[in-house]
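Heads up, this is only part of the complex; the chains shown haven't been moved.
First chain written, first letter: the chains are A, B and C, and each begins at residue 1.
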Amino acid sequence: MTTDAVNVSLIQRNDPLASITAAAKQYNNWGRWGEGDVLGTLNFIDAGKRVEAAALVTTGEAFSLSQPFDTNGPQKGWRRRTNPVHTMTDTGVDAERGNQGFPHGFGGADDVIAMPLQCSTQWDGLGHIFDRGKAWNGRAAGDVVTSEGDLVTGIETAAAKIVTRGVLLDVGRALGPDGGSADGELPDGFAITPEHLERTIELQGPTSAVRRGDIVVIRTGQYSRVRRDGWGDYAGGSAPGLSFSTAEWLHTSEIAGIATDTWGFEVRPNEFEGAFQPLHQIAIPNLGLFLGEMWDPDALAHACAADGRYDFMLTAAPLPITGAVGSPVNPIAVR
Amino acid sequence: MTTDAVNVSLIQRNDPLASITAAAKQYNNWGRWGEGDVLGTLNFIDAGKRVEAAALVTTGEAFSLSQPFDTNGPQKGWRRRTNPVHTMTDTGVDAERGNQGFPHGFGGADDVIAMPLQCSTQWDGLGHIFDRGKAWNGRAAGDVVTSEGDLVTGIETAAAKIVTRGVLLDVGRALGPDGGSADGELPDGFAITPEHLERTIELQGPTSAVRRGDIVVIRTGQYSRVRRDGWGDYAGGSAPGLSFSTAEWLHTSEIAGIATDTWGFEVRPNEFEGAFQPLHQIAIPNLGLFLGEMWDPDALAHACAADGRYDFMLTAAPLPITGAVGSPVNPIAVR
Amino acid sequence: MTTDAVNVSLIQRNDPLASITAAAKQYNNWGRWGEGDVLGTLNFIDAGKRVEAAALVTTGEAFSLSQPFDTNGPQKGWRRRTNPVHTMTDTGVDAERGNQGFPHGFGGADDVIAMPLQCSTQWDGLGHIFDRGKAWNGRAAGDVVTSEGDLVTGIETAAAKIVTRGVLLDVGRALGPDGGSADGELPDGFAITPEHLERTIELQGPTSAVRRGDIVVIRTGQYSRVRRDGWGDYAGGSAPGLSFSTAEWLHTSEIAGIATDTWGFEVRPNEFEGAFQPLHQIAIPNLGLFLGEMWDPDALAHACAADGRYDFMLTAAPLPITGAVGSPVNPIAVR
């Protein structure tokens, strides 16, 4: 298979930079939507996609694809990524005791949160990753993201953009150890290749066909595993995930975004020696592709497996935090 | 008109407690969905509502109803409510300079936020307000919201629930000084009565009919004004908003939620002497009604005014922050 | 020895409440400094103590007794205690690149911190612990510390108070496995009794005599161990520390405060079954004693061991955070 051959040669295990350089050249969308573009592959979503997506709503079931935003989360402090810290500034206990100073029996509770934007279910924005000093569309990284935030591609630019057809590729269930019969889970370190994606689509049937402007949700099953066994090294440790060899698929499929149930989207350990998240380096700055991480597709996956419908309407609206390079999100699938 | 008479008598300006006591008795949903209920009026949303909502998507336009989450926001510190503070832990400037320590030209930007959950566009959860020591469904406030957070009705319980038909009632445009011809704005202190709501529905036409399970988005025009003139006292000062006399309408309409473009949903100053947000005290703990505040309906309102369609599919998914009494949200309207 | 007998009987291993009740009755300072008192044992520090302390400065050496405030710290999220998260809002990299917008070559760096007040070296304030619903001086806990903070004994009341004679009791070096010859370390679980304290004083010599108004700094050696071996369970795990039997010593010695190089001051596991920090329950609400935790006495201890002078001038000024029940502190010893 030609694609296979290309992809295998793409991964030069001892020379990640050579592989990245080659892939960045081949799979690149700079200029595709004009010099001023800030949306990347979200440009593939148009009004027609939203109409198409809405038409998928037939039984009216809704699913949140968000993990909890909880202090008992997987983060361990790497890159100062902690779990969210949620604190109360007023409580029902105070209200009940009558010490809040409000009139006529009014009582209130209020709260505050401090969190890294990458702490739980999230979108990576286009300013999140750079390739050799360049941000999305070929801009100098230092012109885009300063200490003030992302001055160009801040996540607020995508506030109204992420409503489209979603497709679940439940690779864990299709190809995992359970042979596709139950809630399969790919083992840590499993690299999902384009062939795995295509085989999953084939097994799942026609509702899984991936088309331009779709957002693909990959279920590896790792999240099912850590929910059962404990977080362990979910944040940054070994994990199933996309192979670097999917770079071409990500490009030619013309998808608007892709999300996984893992911390880091890519297979870990990465497929190169001494590498760090090389596929991010292609996907975000070169393709302009929106990556979702730490999503929870499990409830949706049960429903899809039950009736064989794998596409749905997906609304995954980031909080429009000015200048943010990503955003927590509660993605909603309706079908 | 009987309703009118009831409502007028409902507002005893010198005795807010008497009015609240009476309204809490008449307009109360405790027990309606069982003792264990944590969703209140979101129970009005069912699969049928979601199908109905999706069917409203015809032109495929999408609108974010979120205000920016920005340090230059309206908060002034009251109840320790600050504007969000968004800071970078890695930047493009660092990546470009090569000081991040990543291999093969990989560069990254990361960020952190600290914010009150009520700082910008938000949902009030059911644990946000208490009536004389009682939370939603008659629970003791101190059993529900402690310093640990909302142990019962935390916003995470609503993670997948808020997808339904939305109806914009552009009261500002319909009844504001411009007489409905342009982007009307109600003046601060304008109390929107049930009659104003009904008159707006009538003026807007049949797509504005409010039905069980809908979420109503009220545009007063105050947000248009502060965007033009500066925040001023947007956070807590005088504002147009719902009259206490709408308590019955909120109850009998069987809506799932209601949101405004103002800081505090209710008219301010409140209609009673020495009162503080009395309608909240009915709506949240007694009706179990979800209130949205600081929404931005302006772009949607333009579109609705242009073609006379005032209903749409609304997805307003809170972040599932464990135990939160509210959540920032980026509500998405598609039509 | 009578004291010994009393103390042994004090610890009823199966009935912590009985022991606490008895100790709270015997060792109690409520009312000692008047009904309105907010300072507890800090009242033992007077101008004379400060003059006495200053007179101890002979060689002019200064030591910080603070551990680092660092993201790579010991906290693991228990009670939402994280390590500090320090982020930059402006950097030198930005300044150098010229993107800050300041005139005439001015560049700036600025920063922000989010942290629990108990995350690193700290004082426990008098509102930090309660005994059966009572705070220091017999006040109802709910009258003192609400969601607004400590309304009565907030740490700001001690802003100028904590300058006095300090005495290092290097119990680790005196009684640890090295037999006192080197940097001894007590093993985890080692309960320091009054006899151990007295024996240490005796071994260290006359500069170690503990007097009214002093602040005693206890070195167990655990911090030396974790610096060498890694944090492990430093935050909340097993540790050497004060025995519950020191309650009387803490009372009769009339010290103004006491600090340790451990997370939690007391021996852990605690000496009772099913107990949690029982000595805190006596020391803070009943004695009004200021407790320091997570201090780093190591550099000071080396100097003291070298010349046999164990007393010094101690300035341990909390940040006057309004309503805080404790404060990070950088204690400075000068001798």
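FYI, a contact is a pair of C-beta atoms (placed from the backbone, for glycine too) under 8 Å apart; a residue touches a chain by one contact, two chains touch by 3 or more.
All values reported here derive from a predicted model rather than from experimental measurement.
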- Task: Tell me how many copies the full complex contains, given that 3 of them appear here.
- Result: 4
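One rule holds for everything that comes next: only the chains that are shown with their structure count from here on.
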- Task: Give a one-word verdict, same or different, on whether chain B and chain C use largely identical residue numbers at their interface, taking over half shared as same.
- Result: same
- Per the C-alpha centroid definition, the whole-Å distance linking chain A and chain C comes out as 45
- Query: If you average the CA atoms of chain A and of chain B, how many Å lie between those two points?
  - Reply: 28
- Item | Distance from chain C to chain B - Cα centre to Cα centre, in angstrom | 46
- Do you know which chain A residues sit against two or more other chains? 71, 80, 86-91, 97, 114, 142, 146-147
- Would you mind writing out the residues of chain C in touch with chain A in their complex? 71-72, 77, 80, 82-83, 85-91, 94, 97, 99, 114, 142, 146-147
- Query: Given the complex with chain B, which residues does chain A contribute to the contact?
  - Reply: 16-17, 20, 46-51, 53-55, 57-64, 66-71, 79-81, 84, 86-93, 95-98, 102-118, 127-133, 135, 140-150, 156, 159-161, 163, 272, 274-278, 280-281, 313, 315, 317-326, 328-332, 334
